[in-house]
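Of the protein chains in this complex, all but one are displayed in their positions.
After this line comes subunit A, so read on.
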Amino acid sequence: MHRVLQQPFKTAVLVLVWGWLLFLVLTPNLLVVGASVMTRDPGTFISLPLNLDAYRQLFDPLYLDVFLHSLYMAAMTTLVCLLIGYPFAWSLSKVGKQRQLLLIFLLIVPFWTNSLVRTYALKLILATNGLLNSALMPLGLIDEPLKLLYTEGAVIIGLVYLLLPFMILPLYSVFEDLRQELLLASHDLGAGRLSTFIHVIVPLTLPGVLAGVMLVLLPAMGLFFVPDILGGSRNLLVGNVIKNQFLDARNWPFGAAASIVLTVTMAFLMFAHRLSKRRLGEEGG
C-alpha cells in the first residue's frame, strides 16, 4: 500500500526534474551549440551551411586580445577575492556562532539590491569628483583627484565587489568543516604554523577554493555591465563580446561560439573540483 502511494509521487518528481533539465538546460545549450556551427545571415540571423568559421574567428588577434585581457581581469578578480575571502572565511569560522550568523547576514544583505544599481553606486564613489576623491582631497592625502573610473582597476574593483560573497561562502563552509583536532594533531606531530597551513589547512580547504574560483572566475568573464559602467571602451569582458555579437553586430554564430568557450571552461573547473573532493574521500571514491 505504502509503495503504491509512493510510486506516483516519485514518478512525478522525476518527470518534473528531468523535464526541467531537458527543456531549460539541455535544449538551450544545444541551440547555442547549433548556432555556433551555422552561418551568419543578415535576414534570419543564422542559416546553413554548417561550418566552423565562428570558432576560427575566436582566434582572430583582435578577439584573442579581448579574450586574454578578459581572462586576465577575471583572474585578477578571482585572486583578489581569494586573498580577501580566504582569511575572511577563516576568521568567520572562528568567531562565536551568534556573531557568525550576523556576519553572514551582513554579507548577504547587498544581494537585496540589484547589482546594476550597486555598480552605479560604485561609479559615484570612484568618479573624479566622486565620494572617494572628495574624501581624500581635504585630508591632504592626495593633491589631485585619482583617476579611478574607466580603468582596468575600476572593472576589477567592481567585479570583486559583486563577486566576493561567492568566494567567501564556499570557503566558509570548508573552514566550518575543518576539524580543529586535525590542526592539533599536526602540531602534536611536530609541525609549526606554516607547515600545518601548507600540509593540512590548504589541502583540506582546496575544494572550497576551487568552488569559490568556479563561482567567481566564470561570472567575472561574463558580467558585461560592469565594464559598460566602470570600464570604458578598452576593458571588455568576454561577456561584452557575446552581448555585442548578439545584440549589436548580429553575428549569432560567433556569439554562440564565444559563450561555448565559457561553458567549456566551466566544465573543466567542475571536473577539477570533483577530483579534489574525491581525493578527500568525500564522494564515492
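The rule is simple: contacts are C-beta pairs under 8 Å (C-beta built on N, C-alpha and C of every residue); 3 or more make two chains touch, one makes a residue touch a chain; residues count from 1.
Everything that follows uses one rule, which is that contacts and distances are computed from a predicted model.
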{"item": "UniProt protein name of the chain not shown, from \"Multicomponent Na+:H+ antiporter subunit B\", \"Ig-like SoxY domain-containing protein\", \"Spermidine/putrescine import ATP-binding protein PotA\" or \"Sarcosine oxidase subunit delta\"", "value": "\"Spermidine/putrescine import ATP-binding protein PotA\""}
{"item": "Absent-chain contact - pick from A:His199, A:Arg234 or A:Arg274", "value": "A:His199"}
{"item": "Of A:Leu52, A:Leu182 or A:Ala249, the residue in touch with the unshown chain", "value": "A:Leu182"}
{"item": "On subunit A, residues whose C-beta touches the chain left out of the figure", "value": "179, 181-182, 184-192, 195, 199-200, 203-204, 279-281, 285"}
